[in-house]
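With one protein chain withheld, the remaining protein chains of the complex are depicted in position.
Chain IDs A and B follow the sequence of writing; residue 1 opens each chain.
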Amino acid sequence: MNSFLTFKKILDDLKRNDSSCQNKKLIGWTCTYLPLEILEAANLTPFRILPEPDTEKADSYLDPNFCPFIKASLEKALSGEYPSLSGIIILNTCDGMRRLFDAWRFYCKPSFSYFLDLPRVIRPSSVAFFKESLKDLIHQLDFYFGRKITEEDLQIAIERSNRSKALMKELFSLQGMGEPPLTHGDILEILSEGWKIDRFLFNQALEKFISLLGENKKTCSEAPKVMVTGSLLDGSALIRMIEELGGEVVASDLCIGQRILNLVNLDTDPLDLLSKAYLGKPPCARMQDTKRRIEGLKQRLMESRANGLIYFSLKFCDPFLYEAPAIEEAIKETGVPLLFIEGEYTGKPGGGIRTRIQAFLEVLRRDG
Amino acid sequence: MVDKGFRIKVLRKFVHLPYTYQFLLPILVFLHSKENPAYRIWVRFLLNTFREAYAHRKPVVWANSFLPSEIHYGLDVIPVLPEIISALVTYLGWSERPISKADTRISTDLCTFYRCALGLALENFLPRPDLLLSSSQLCDGANKFFSTMGQLYQCPHLLLDPPYSNHPRSHRYMEEQIEDLLKQASQILSLPFKKDRFSLVLNRSNQARQWIDKINQLRQSIPSPFPGSEGLSYLSGMNFYSVGSIWSIPFFSLLHQEIEKKVSSKKGYLPKEKYRLLWLHHVRPYYKNEIFNILSSKDAAVSFEEANYLYWPFHDSSQPWKSLAEKILSNVWAGPIERRMKAIDEMIRSYSIHGVIHFSHWGCRQSCGGAAIIGDYLKQKGIPYLTLPGDCADPNNYSPGQTRTRLEAFIEMME
Partner (left out) sequence: MDKGIYVGLDIGSISSEALLLSDERILSYSIIATGPNPHRASRECLKEALSKGGVSEESILRVVATGYGRISVPFKTREVTEITCHARGSHFLFPRTRTVIDIGGQDSKVITLDERGKVTDFVMNDKCAAGTGRFLEVMARALEVELSKMGERALKAKKGVSITSMCTVFAESEVISLIAEGLEVEEILRGLHESIARRIFRMARRLRVRGEITISGGVAKNEGIVEALKSLFGMEINIPNEPQIVGALGAALLAREMS
């Protein structure tokens, strides 16, 4: 049994014994710039929209040249696969998300929908604006769900979320432990489970899983070490493929992985803290400052001792596609090889991608 | 035989020579002596701008079309709009080479206007910028393109980042950003920061707006006095590029005069007008294509295009930042799609529209992403609607047979 299945079993056991979280309302969300703490403070369970790849129906409602992740998200909404959602919150991440918000409202008519503004720059004025926007979100939630979110609620939610992020960080640090060894692919799959359930439950499951992981020594592997970055959102299929082909994924800069582990400290006004922490988290390409992204990547590459970087961009994802050449140049300057892949949002990457990854790993082996 | 590399070198030399534009001016004005006088102003405006940009007599600022042009004229710089240059290069039939040049660097699924401009920049055909200004409103690609240019030219890049919501807090944030951006820009370009100049420019912009409004009203006449194909070329070009400049008032007032003549003589631009169409999306293909001829041959007039829809209110020139923020945030293509729908409804009513065509430019997410929703909305109301897929700048992405079949079948459907 691989580590993910072990985790899943722990979680299922906990779910069976726990009834407290079951009557909480679910709110769908799509972008990691959304401070989930706010939803949790409102006694709602954030439910991440991470759909299975399928665009059968959505193709009719969005343009052929359109982000496949967004299409898949709409697809599930159209097929009525989110019946339990009490609402959705979509962020002003990119052109695609704006149109997703339109299409979702137009075709699926959710009872609560909110579009949160999100600045592209980090300046005092933009942080202040983001904070005001968060305040507005809180007002809307208060009003719609009939429960006032207090500062204390926020404090508690932040603490709980910090605990969660700390556990996730620990989990990443435990990669290679256990039998069979915990892989990066396992971790991402475990995290994906966490996006759908109550934070408290997830924390409990993580704690238990970590305690069971055991003291098995990390085996020093000969495998080429790879870091993955980009707009990869379809779970861990690509990561699994790299691992299957003999690469070891040692780090990831993805919205389903390490791009979200920024802790929020707890000294002053919670909204001040949240707006600063979220705008300042490791950036997605939709943010303005490419240099900051490059510096972050370089640092992560160094820390993780990766031998190579795989840059995956979803097709039609303008921000990641435009930034690719600049990142490629900057990373190659440091002597780290980079593989750029422009791909579909599919569970199973096609044969062409497989061949390219295999060849890339061969190159890394020769370098090592 | 002269080799190709050499010819490109010579061409580049000429492109960069300000005299080229001075020399071309009388020739082009003569060649277009039969065209309407407004068109000749457009030609003069462009050649003059290019001459000044390559001569670098004032700071050269690159900006995207969705940044209000009042900003350039208020700063008193020479604006270079890469999208419009791409459209012109395409019009001249030269877009294939720069696009294929860009394809060696970035994905072929990105907007061809920016791929074309990137190719031109990589081959050093464009006037060197002193500053890049971009607005992230509507188009992610624009902003990232300007970032790329910042790296390529090692040039500072300032961003205006308009929010989605039209809430008072957004207006305050926008005003703050505008003032900040203008101060920073003046500093970078070592220009004096003059609020008065902005007031002057906004007054000019108001005058132009008055004429645009009158033109739009005249275009409601039946038969349609002014062709949509031109509405999508030099008219929308001046709309995005010139408002606030000294050129805008004579241009729009002369165009108004021309159209008024046609309206009073009850002459349409087509010999016979059976259908009145509305064109959605800001752009059309600029290379040689049959789209408008096919429509004309079926007596279908493109009576109006959303590109020229007047969405912003008059400026209060005593409060320039507030007014500019207002113009930006009242943009009907930003924000929820209902705003655009409302504008389309209004255009359908005012222009007595029979059918709507949405031109889906390959690589454009913001407009094409909403095409199906708008289509469904219009079809529910019983208004014939066609999505016409294509590409504005890459002639290799134009499929003549398919385009003809779609357009003709659309007209047959309205019969």
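Please note the rule applied: a residue touches a chain if its C-beta (ideal position, glycine included) is under 8 Å from a C-beta of that chain, and two chains touch if they have at least 3 such contacts.
All values reported here derive from a predicted model rather than from experimental measurement.
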item: Touch criterion as defined above, residue of A:57, A:147 or A:281 at the omitted chain; value: A:57
item: Residues belonging to subunit A that touch the chain removed from view; value: 56-57, 59-60, 64, 344, 346, 348, 350-352
item: Subunit B, residues in touch with the chain not shown (by the definition above); value: 372, 379, 389, 397, 399, 401-402, 404-406, 408-409, 412-413
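Everything below uses one rule, namely that only the chains that are shown with their structure count from here on.
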item: Gap in Å, rounded to a whole number, between the CA centres of subunit B and subunit A; value: 37
item: For the subunit A and subunit B complex, residues of the former touching the latter; value: 60-67, 92, 94-96, 98-99, 101-103, 105-107, 115, 117, 119-121, 125-126, 128-129, 132-133, 136, 285-286, 288, 290, 313, 315-316, 318-319, 321-326, 342
item: Subunit B residues touching subunit A - in the complex, by the definition given at the top; value: 105-107, 109-110, 136, 138-141, 143-145, 147-148, 151, 159, 161, 163-165, 167, 169-170, 173, 176-177, 180, 336-337, 360, 362-363, 365-366, 368-373, 376-377, 389
